[in-house]
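All protein chains but one are shown in place.
Chain IDs A, B and C follow the sequence of writing; residue 1 opens each chain.
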Amino acid sequence: MISQFLKSREAILVAAIVSLLALIATRFPAFVEPGNLVNVFNDTSTLIILAMGQMCVILTRCIDLSVAANVALTGMVVATLNTLMPGLPVAAILLIALVLGACLGAINGLLVWKLQIPAIVVTLGTMTIFRGIVFLISDGKWINAHEMSAGFKDFPRMELAGLPMLSWFAIVVVICFVVMINRTPLGRSFFAVGGNPNAAVYTGIDVGRTQFLAFTISGMMAGLTGYLWVSRFAVAYVDIAGGFELEVVAACVIGGISIAGGVGSVAGTLLGALFLGVIKNALPVINISPFWQLAISGSAIIIAVAFNAQQGRTKGRVILKSAEHTA
Amino acid sequence: DDMRIALVVKALGIGFFEAAAKGAEEAAAELGGVEVIYTGPTDTTAEGQIEVINSLIAQQVDAIAVSANDTDALVPTLKKAMQRGITVISWDSGVAEDGRQLHLNPSSNALIGNMIIKLAADHMPDGGDVAILSATTTSTNQNIWIEEMNKVMGNYPGINVVATVYGDDLADKSYREATGLMQTHPDLKAIIAPTSVGIVAAAQAVVDAGKVGQVNVTGLGLPSEMAGAIESGASKSFAIWNPIDLGYSATMLAHALASGAAEAAPGAEIPMGRMGTLTLDENTNGAMADPFVYDASNIEEFKSIF
Amino acid sequence: MTDATHHHVPDRLTTPLQRTLKSWEALLLAVAVAIFLLNSFASPYFLNAWNLSDATFNFTEKAMIAFAMALVIISGEIDLSVASIIALTSTAMGAAAEFGVGTPGIVAIGLAVGLACGAFNGALVTGLGLPSIVVTIGTMSLFRGISYIVLGDQAFMNYPDSFAWFGQGYVFWVITVELVFFFVFAVIYGVVLHKTNFGRAVYSIGNNPVGALFSGIRVKRVKFILFLLTGVMAAIASICLTSRLGSTRPSIAFGMELEVVTMVVLGGVNILGGSGSIPGVVIAAFVMGLVTFGLGLLNVPGIVMSIFIGLLLIGVIALPRLFAQIRQSRS
């Protein structure tokens, strides 16, 4: 069991993150202080939440490029609602964000399910459409901190047991996904649909419906993130989370979710997101010129993926008895 | 036919430019027979602005007044516009000399450079570390102001600029950069953000880091967007020129040139309605007015205006 | 089996005309014509040779990359790093120009860097067997990142005057150099994809890479060449764009990769590989160019245009399927 874990992708990611932290600590010891690690986790929370949703989609052999636009749209809607009805309680805002996000995800899902349009095409389209709608409903204008109610802005910052609410959201989402992925028929059917869609049909799993649900879940996470993002940065505008979709996909892939579907784990995804989060937070503080950051994170993605692939490479079949021990 | 003047901004949706558009409309109303086309890309890219300008050329507008995302990249397109008989001026963020007839600086660059460091220094009697949070690496005006600021640093002994970072005029990136600054430089006394997006994000980051009173955020911002930061104390003061006046003046200048009432030559004096006249220097640059400082005493009054 | 009575198997059941009429390209052409007509009615400035000529800049550079991208996508891969290759090649060319290299030298350096970027992608994809979508998400950051390292907040703008020919020159009347490039490459890529053995290999790989390998196709070599081609086409687009802008910043062409992919998909190329055509991509380029130019004349903000493009992308694929489903459920 333990030796199996040590050889797993998750263990390697843990090792990578730990050595990364050690490396950073040599240049900037304060980075690894618990307080700062909490900050890093908090900052990575949105990436974690989105990556969880994206994981479901990628497991079913699809991809959701519209998550960042969904974040922007949901964020703008809840921010607008907040300016119009400052009294609306945060619970209601959260509910609206979840439902709206899920609906947007369901649109993607329906197009994939009912019309069998490839997911990358659907979400490439909805990504621009969602952002366009943000522009239309906001008329291109920003909603700034002073226009938002205090309750709206303060919620993700509220601390519970030393952790901000934003972090707690990420933790709860991860726990929910662990249960959902491992212990519910839906979670298992994600693997079945992505691993072997033909076979899934034979076992009575509706491939399209499962993909639809994956998109809906991804959308719901994007909706949740929409509120968290807007309230955390206290601003809503067309371009928020611009280009974030690729970072979310990168987190999944680094975490060992196979882009071909059917392979991956919640723990891997979480670690993939944390890996990126640590890099992103560390680069500005260890005095690396801002101009180096892009190249470094690009290299990190390539190296992680090359490493992952080397790890997961099928070694071919072992037929020779003499080869069995070495393999 | 109405004279059509296009006000091309860095990106649609930014409060500062929305206010400028108001000023442009005011000028148009005052002049009469002028139609203002307020347009721009949706993200701050030169390519986006070029596409917009190309379609303005196609519409044969009479004048283009642009706040540029890139000093140089717009030049060929704007040159083409001028070849087709369109008056081209830049305002706020300038275009290289070849690409426009004149440039309207919101204020003198030297003055702004001095202003932003002075605002920080005023609240740092014992000196200390300051850092700069800029917009994109390609933003013309930010780069110039920072350069001007560096020139006068000698006048502020004890104050060190320890870092310059770029938030790309994105709220989240600016926020993260500001957070990074406070971590790397625990003794940081002030963050100077000469951009209206960055300054708001930096103020939020200071509040979230619990460093209100420790780190002062200052620079250039809009009263409407900065009201919260002043209230929370994250920012003690900041400056800005009046964007309404800026849009108004740009429109007046464009009209004057396009109607042939004035010519953009070094030393020329061009009337700008209620804003007086603009005097062009040898590079056909002119400056509008001094930036105005906002703090707790006057923020209430201005926050509903722009 | 020689004695068995032979069943006659005809070559084909449809005529070329039938296939053309039923094709995606025909549908798309109808869309293009409709947009053209709508534009002519909507704006008095639309039907003007110079304006239409200016409008071609909206798509020529993207389309040149789209041709190579179409081949990559048909082969079942994707290259998201093209916009970053533009940035890196432009930076290299700018640096060369700073050192006083002449136009031919600048162009040569641009092409070489594009080739190198393509080779890097190709090596990672074919050599290490990594999924191209992930590799190119990585190199997308890496290539542009290198550009940022070199340039930082600076710009290169000392291009020789003759360099302006590529992006600002006219060959004849309103016919721009870029438009000529566009047509030349359309023909080259159309012939390569549809009329050569190489093109056939690309299709076979996209339909079934294992089957192609087991049929004696050099799958890795073909894929590697395809990545080289996108690298080179990105370099050529970079030459045009840099020449048109007259300067280089590391943020050049930011986000262009998705527009290129959109153009390819709108052109009827199956994103999952195996089918698609160059004429389709050519028409898609015109459709996108006409939509953005037509809406631009009405001063519609770019982001609203992108709603139209997004709707077009989904609609053009969804509507025929929707009608087919409705027809099926009726019968």
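The rule is short, and it goes like this: a contact is a pair of C-beta atoms (placed from the backbone, for glycine too) under 8 Å apart; a residue touches a chain by one contact, two chains touch by 3 or more.
Here is the rule we go by: contacts and distances are computed from a predicted model.
Engineer: If you had to name the missing chain as UniProt does, which of "Phosphoribosylformylglycinamidine synthase subunit PurQ", "Hydrogenase maturation factor HypC", "Multisubunit sodium/proton antiporter MrpC subunit" or "Rhamnose ABC transporter ATP-binding protein" would it be?
Structural biologist: "Rhamnose ABC transporter ATP-binding protein"
Engineer: Need the list of shown chains touched by the one chain that isn't shown.
Structural biologist: The undisplayed chain, in the complete complex, is in contact with A, C.
Engineer: In the whole complex, not just what's shown, which of C:44, C:129 or C:211 touches the removed chain?
Structural biologist: With C:44, C:129 or C:211 as choices, the missing chain is touched by C:211.
Engineer: Of C:165, C:198 or C:323, which sits in contact with the chain we cannot see?
Structural biologist: C:198
Engineer: Name, in rising order, the residues on chain C that touch the hidden chain in the full complex.
Structural biologist: Missing-chain contacts on chain C: residues 1-2, 4, 6-7, 9-14, 191, 195-201, 203-204, 207-208, 210-218, 274-275.
Engineer: May I ask you to list the residues on chain A that touch the chain which is not drawn?
Structural biologist: The list for chain A reads 179, 182-185, 188-189, 191-192, 195-196, 198-206, 262-263, 315-323, 327.
Here is the rule we use: only the chains that are shown with their structure count from here on.
Engineer: Go through the assembly and pull out the chains touching chain B as well as chain C.
Structural biologist: Both-contact set = A.
Engineer: More C-beta contacts across A-C or across A-B?
Structural biologist: Spelling it out, more C-beta pairs touch across A-C than across the other pair.
Engineer: Averaging each chain's C-alpha atoms to get its centre, pick out the one most distant from chain A.
Structural biologist: Between chain A and every other chain, the largest centroid distance is to B.
Engineer: Roughly how many whole angstrom separate the Cα centroids of chain A and chain B?
Structural biologist: So the centre of chain A lies 36 Å away from the centre of chain B.
Engineer: Where in chain A do residues touch two or more other chains at once?
Structural biologist: 135, 140, 238, 291
Engineer: Where in chain B do residues touch two or more of the other chains?
Structural biologist: 12, 42-43, 137, 166
Engineer: Sort out for me which residues of chain C touch chain A in the complex.
Structural biologist: Where chain C meets chain A, its residues are 80, 124, 128-131, 133-135, 137-146, 148-149, 151-152, 250, 255, 258, 261-262, 265, 270-272, 301, 303-304, 306-307, 309-311, 313-314, 317-318, 321-322, 325.
Engineer: Mind pulling up the chain B residues that touch chain C in the complex?
Structural biologist: 12, 37, 39-43, 45-48, 50-52, 54-55, 57-60, 70-73, 75-77, 80, 84, 136-138, 143, 166
Engineer: For a test of understanding, state which residues of chain B touch chain A in their complex under the given definition.
Structural biologist: 12-15, 18, 42-43, 137, 165-166, 170-172, 175-177, 179-181, 183-184, 186, 200-201, 203-204, 208, 224-225, 227-229, 231, 303
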